[in-house]
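Every protein chain but one is kept in place in this view of the complex.
Letters A, B and C mark the chains in the order given here, with residues in each chain numbered from 1 onward.
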Amino acid sequence: MTQWVLAVLVLAALFLGLLGALRRAALWRRGRPAPVPLLRGLLAMPRRFLVDLHHVVARDRYMANTHVAVAGGFVASLILILLVHVAGLDRRWLVWLLLLALSAMFVGALFVARRRLGDRPSRLSSGPWDRLPKSLLAFAVGFLMLTLPAAGILSAETWGWLGLGVALLLATWGLAETLFGMGWAGPMKHAFAGALHLAFHPRPARFGGGRSTDLLPLDLEAPKLGVETPQDFAWNRLLGFDACVQCGRCEAACPAYAAGQPLNPKKLVQDLVVGLSGPGSDSGYAGNHHPGRSTGQASGAPANAIVPQLIAAETLWACTTCRSCVYECPMMIEHVDAVVEMRRFLTLEKGQTAGKGPQVLEQLRATDNPNGNDPTARTHWAADLNIPTLAAQQSTDLLLWAGDGAFDLRSQRTLRALVKVLRKADVDFAYLGTEELDCGDVARRLGDEATFADLARRNIATLSKYGFRRIVTTDPHALHSLRNEYPAFGGRFNVIHHSALLAELLQQGRLLPKKPIQERVTYHDPCYLGRYNGETEAPRTVLEMLGVATQEMERHGLRSRCCGGGGGAPVTDIPGERRIPDIRMEDARAIGAGLVAVACPNCAVMLEGVVQPRPEVRDLVELLADSLGV
Amino acid sequence: MSDSQRPTRKRLDPRETELGQVGNSDRRRINRGQPQPIATAKRAGQRVRRDPRAERSISAGSAGRQRVSLRGLVTTGAETITTSVETGPRMVRIDEPAFLVSVVPDAPSGRLTGHDRDLLGVARSLADAGGGAVLMILFGPLKDDPGAAGADRVMTFEGPGFAGYAPELRSAAVIDAAAQTASRHLLFPDSAEGGGELGRRVAAQLGERPATGAWRVDPERTTCRIAAGKQDQVRPTPRVLLVAAEAADPVSDALYEARPLPTPEVVGAVLLEDGGRIAVDPDDVALAEAEFIVSAGNGVQDWDSFHQLATRLGAAEAGSRVVVDAGFIPRFRQVGATGTLVTARGYLAFGISGAPQHLQGITQCDHVIAVNTELGCDMMKRASLSVVGDAQAIMPELIRLVEVEGEQA
Amino acid sequence: MGQFDALFQPLTLNQLTIRNRIVSTAHAEVYAEDGMTTERYVRYYEEKAKGGVGLAICGGSSPVSIDSPHSWWNSVNVSTDRIIPYFKNLSEAMHKHGAKIMIQLTHMGRRSRWDGADWPNLITPSGVREPVHRGTAKTIEIEDIQRVIGDFAQAVRRVKEGGLDGAEISAAHQHLIDQFWSPRTNHRTDEYGGSLENRIRFGLQVFEAIREEVGRDFCVGLRMCGDEFHEDGLNHEDLKAIAQAYSESGLVDFISVVGSGADTHNTIANVIPNMAYPPEPFLHLAAGIKEVVDVPVMHAQNIKDPVQAQRILEEGYVDLVGMTRAHIADPYLVTKIREGRVDQIRQCVGANYCIDRQYQGLDVLCIQNAATSREQSMPHLIEKAPRRRRVVVVGGGPAGMEAARVSAERGHEVILLEKQEELGGQITIAAKAPARDQMAGITRWMSMELNRLGIDLRLGVTATPELLRELEAEIVVLATGGTPNLEEHAKWGAAEGLVVSSWDILTGKTAPAKNVLVYDAISQFAGVTCADYLAAKGSLVELVTPDVRAGDDLGGTTFPIYYRKLYAADVIMTPDRELIEVYREGDQLVAVLRNEYTGSEEERVVDQVVVENGTLPVDALYLALKSESRNRGQIDLEALYAARPQPGLDAHAEGFLLYRIGDCVSMRNIHAAIYDALRLCKDF
Partner (left out) sequence: MNRLKVAAMVSVGSHPASGRPCRAPLDARAVEMGLGLDGAELQMVHAGDPDNPALRDYLGMGLPTLTVLQQPAQGDSIPALLQWARREQPELLLLGCRANGGEDSGMAPFLLAQALGYAVVVDAVQIEVRDRELEIVQALPRGQRRLIRAELPCVVAVGAAAPAPRQSAYGPARRGRIAIEPVEPAVDIEAMHWEIQPARKRPKRLKVVKAKTAAERFMAATAVQGGGKTVRGVSPTEAARVIYDYLKEEELVTR
């Protein structure tokens, strides 16, 4: 009887769960079509899960181990339960295996419970997510109780009817949470959606150690530009949102959230989940909110506009596109893509770019630079440097991409230092002079794909006229656009960041630093160099060869904290409780740094904007130029 | 040393060669009788004559000490050294002008603006080039002297219809006046004070194509700034001109007759109704633009009163570099060569001594009022009204006065 | 591009592109030797180039002919080809840092002295004597004219061959060219005199000859004045006409305008306006000339602040701003503007210490920046020391502030003790006088720097030996300053309170009386400005000095400022008298004066006698600590003068090193105090 009840329970839960899953899939399918290699994705999924995803999860050892135990235990248990309890395969070793799997799950679930119910990090959502460990324990205990007799360890009568009833109840609870809940939007949904997300991920290039950080071009001829409603997202994006486990690692990493700006990436994803599965509201959400907002006000439906009912525009404009949420997300959700797609609609269709955005975009169109400077002033910084232009000499070994720092006194220091260092190393280089235009980075992050595309095409046309081997730039944003985003517009160039070039020149012995640097130095990784381009070593090599013993801040390398200068955030200037650069400067102060070495003009400007007294802010090449005495 | 032990010496006051004698009874005294008025001799030109040799000869000739007590003498250089004889300005009277050039100044609050005066300079040059005369057309009384500003004739339209914002009736009046006097040119300041609007209304009604933003005007040709300031347009000088500021220097060397002319009856359609001024928070206006500024310097300690006074007066707040450095006033409100150059009509300065850099910032101000404990500081030299006193005592009194008067009004 | 974009807009003069609009205009440096540039000369300019200046024009009044003597101001002599290799050094040094360098060329005509070197007959259009330099001169002959024209052309060739970027021909300070222009000095009846056309002929021929020699592409400009301010001289309209004629000739690449003639004592003071002048007092003259010319216009004269410079350029009054004294005070001016460190600019206060020295034939130095023109030995940018020490400085006057600043720049832990509630020391008192308030700018910068460097500043603290021992410093620098020296003559009656000091008056401690005698035995600023202060308060003032004239030690660009004011306020200036006694009579005072030269004595009956007799060192603390210190308070003079570290510095011994600097050693001046502090502390 027990066996029969159990089989029915499991099958019913499976069936209902499957029903829910189909319904869920139908919700995703309301999204825009996206070409996905279904079978290849599914085949790749296990490897993506076991290798790529594990890499992310493993940054939190505790959770990684627990998850292996619980998830592994659960999946194995479920298969074995089907074999043992449903199919009735009464092999002793199978039963033992099941006991083992359940025990692993039990132990893992205990640890989950400890994390959740003990000294929990505030980033974790509560509500159903706090119920989950209990449910998993129920599952494990229930099935243990039901399986032990089958193993012959206990006799069938040990539990008595009452005990058997309790065991069945626990098993039912466990099955309801896991199988039924998986299909019907319980916490276990993540397993099902997450697995499919891995299979049908919009950026398959991210797996297998790859990197994929370029924004995807928008069809500017489309009847609607950007994402207005949840169903304007591609279906696999919706699937991705549904994979969220609300672990809040994104929240903990988000600079805007830390600064008290109204953005919590976890909540953003959950808002979109509300939208895709609505009509409904966020009243069920049990995590930290967008700072300054409270639960119960956001509501949405698949075909309803996201802004402002579901997500406030400020939430979208607060994002610095630093990608730390993406980097931290164990479910590999693409928050930044989503933010930019929603921004695209606001900018291109509504004309509602926040803050100074409208002016910046208008100036970009009118003058090809974001501050509306006279285009001929682009070379003023180099008036005394006699840098040859490609217009004059047609070809060069190294093309210096000055970037819009050319107009900014602070950034000019970096550029001038680079020119002096290149001269010292006897590098053959030239620049475009007034032919160079803004690379389009800010326009693109602000959602103005039209302006970005225009600038990109014109820059590509200019670059294609001339001969050069490599492009060097001090600006990681330009690096990213030119290297990663121009190819989609037909421009393929070999672009390097100046830190890589300097490391190369130093290693070749073409530059010999003389003067040591006395200050206590720390290095701040720019997001667009580190996370976007994976370059964390070259800058450290440069510092090392300068004879600096660098002190690392707690968050560094690929997990570095944003300075607040990316994604057009300084332009939209969404108010918060603190400023992001202040927080980053605190990180530097915390380790007693007297000097913060940077490798990005935006970082330099943002960090120098922190009120004195504070550590000095110097670009790597400025330090190198000092040391070389040029 | 007792007095009796003192040797005998001359006492001399080189300031005043009038030698008197004082001293102790046991010393020789020279009674020079009527002193020779050497230094006090003044020519008609008011210059003090000094003859150091004569002074020396007097002292050399005396054997004993000579003393002069300066008490009671009031001669100071400031009163006596006048380098040039004051002559009045040249009087000019044109009885039968060949033609008239009509000028319609803005004259807000009955005062000619700098722009108005420049405009009169242009009018004068147009009139003087051909034996013409300048007619100033006014709406309401003028506190300044129209003759000194360069007007040979004045026509003043008065009456409630012309008061406040009345561009329609005013343009009708100007057209009538121009017709009555057969004015060769009609000149308006191309200003935002009303002249720009009035001139364009008149031109449109007359069907004239005016020169606007005209900055170089002679009887034949006029140069106008066009194309958002990027180009100049040179054209024959038309009848109606809207003239930019500083197109000519103001009239300063002569006094014109300013003979009043009778005004014609004016009839005109009025479509607009003046709803009056709307209150604006002075701190919303950029400092460089502010109409009235109350400014603080080192001599201000009572900041509550200062802020309160500014609020009561409806004035913008500002300060000198010292108080900005000290953090009492934000940096963007610093007045001076190294801060903002202000253009306020009124500048009330408390406790500012007037460093050159500060004075540089207020060169465009019409009415500077200085309150300072230090008589003779540079700010007072610059001010049109100076009050010697402590800002801390005067500010609360002024607040009280503004309150009382405000209630009565 | 922001706040200072107008400053950083490059400008092309002829073929020469200058990286920004900031120029260090020509002044006599008095650093050349035997008419040739020196290492010091090159380093002085190179520092400006490093600091970011767009264009430097060196060699104020460098002569092109042998009858325009170069030795009086140790100028560069461009009348010989020997100079060419020297120019090459200079131009290379400047170009290395992206700056452009030109030189000013001139023939001084009558504006010089004949009594030295080759004992020349000076030349001038009509033989009129020059008042300031007492330069008698012969009337120039046609042959001389031809020769000098040729000399100009050859000089520009030397400049070009030496790699300099251009030449500025001076017609600004009543030199030979403008001696021809001005009806004040040109009474000729030949083709070089009479009409304006004739009077400008010589200068135009100079330019024609130059162009013939060096071609049209080499940058050659003209410096001229905007109004001579003489009744018989050239007024603004005349000079506009002249500028227009030169501009229309197409031979001139830029015009640099200065206000005012310079051939009387009073007008010289205008040329380099000191702190009493408003900012940019003669900009209207330059702007007036810009209205009528087609070439870029440059203007200097009291432009010291980046905000001010930006405004002048942005408004379009001129195309280039001369910030020459601003660069003497801080050669890193431009870099600091670029780097957003405007608050760190050591701003010129207009004390005119630099130019007043120059007019006395002494090398140009800065009152507040002791590194200027000592680039070979003194650093403008101070490097961090390898080891951090605790340095205690006592006294917040110029010496103490600089000592604290330099020590803090070295990276040391600095404690500065000052008895008063504010920094500044005697500068604070000096700044109380009328037209002297800018002196406080020296303190302002120091105090902002000390704040930026995060020193431990303790105001209102009197240093005692006990306190200093407690602080356990490795180095103690005493800069305790001086106190008025009224005790020198007992008969002055200072002890009985018969006389007060200039400090008492300027600080407001003693109220001015009605009838005041100021006795100034020093003839520096204190006496004169104290008299000025009293007169401004309404006192009747007589200023008595044993020197040959009041304020005898004030320089050529400074004393006229005070003479204008003192005469206007009817201050009686009585030289050659010594104050020998003061006594009370009734409620008045009697001051007894003795004529220095006849010995005769006379009296004044006054209400107040103010004595300015300098200061006595405040050295009690020094004497108390001396014996405890490792070095017994001694500064190794050889090391100090050779700019080497003091001997005891490298030892890690117990106890502390003790140094004293500034007026607490003996009375000198602000520059001396700051120089001592810099050269001592730069190696801490």
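We take it that a contact is a pair of C-beta atoms (placed from the backbone, for glycine too) under 8 Å apart; a residue touches a chain by one contact, two chains touch by 3 or more.
Note that the coordinates shown come from a computational prediction; the quantities given were computed from them, not determined experimentally.
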Checklist entry - Where does the absent chain make contact, in terms of the chains shown? => result A, B, C
Next on the checklist: For the chain not shown, which residue from A:348, A:387, A:463 or A:562 touches it across the whole complex?
Outcome noted: A:348
Checklist entry - Out of B:145, B:218 or B:232, which touches the unshown chain? => result B:232
Next on the checklist: Contact with the hidden chain only, please: which chain A residues?
Outcome noted: 220, 224-225, 347-353, 357-358, 361-362, 365-368, 372-375, 448, 450-451
Next on the checklist: What does the interface between chain B and the hidden chain look like in terms of residue numbers?
Outcome noted: 83-84, 109, 111, 165, 191-193, 196-197, 200-201, 203-205, 209-210, 212-213, 215, 225-235, 244, 246, 249-250, 252-253, 271-278, 280, 284-286, 289-292, 313-315, 345-346, 348, 354, 359, 366-369, 371, 375, 378, 380-390, 393-394, 396-398, 400-402, 405-406, 409
Checklist entry - Residues of chain C in contact with the chain that isn't shown? => result 227-231, 233, 235-236, 259-260, 267, 270, 273, 277-278, 281-285, 287, 315-317
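Note that in this section only the chains that are shown with their structure count from here on.
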Item to check | Cα-centroid distance, chain B relative to chain C, in whole angstrom | outcome: 35
Checklist outcome for this item: Rounded to the nearest Å, the gap between Cα centres of chain A and chain C is 60
Item to check | Residues within chain B bordering two or more other chains | outcome: none
Next on the checklist: Please output the residue numbers of chain A that touch at least 2 other chains, ranges allowed.
Outcome noted: none
Checklist entry - Which residues of chain C touch chain B in the complex? => result 275-280, 305, 307-308, 311, 434, 437-438, 444, 515, 536-538, 540, 542, 567-570, 572, 574, 583, 590, 592, 600-606
Next on the checklist: Under the definition above, what is the set of chain C residues touching chain A in their complex?
Outcome noted: 1-2, 4-5, 8-10, 17-20, 54, 98-99, 337-340, 384, 386, 411, 452, 454
Checklist entry - Once bound in the complex, which stretches of chain A touch chain C? => result 371, 373, 377, 380-381, 383-385, 407-410, 412-413, 518, 608, 612-613
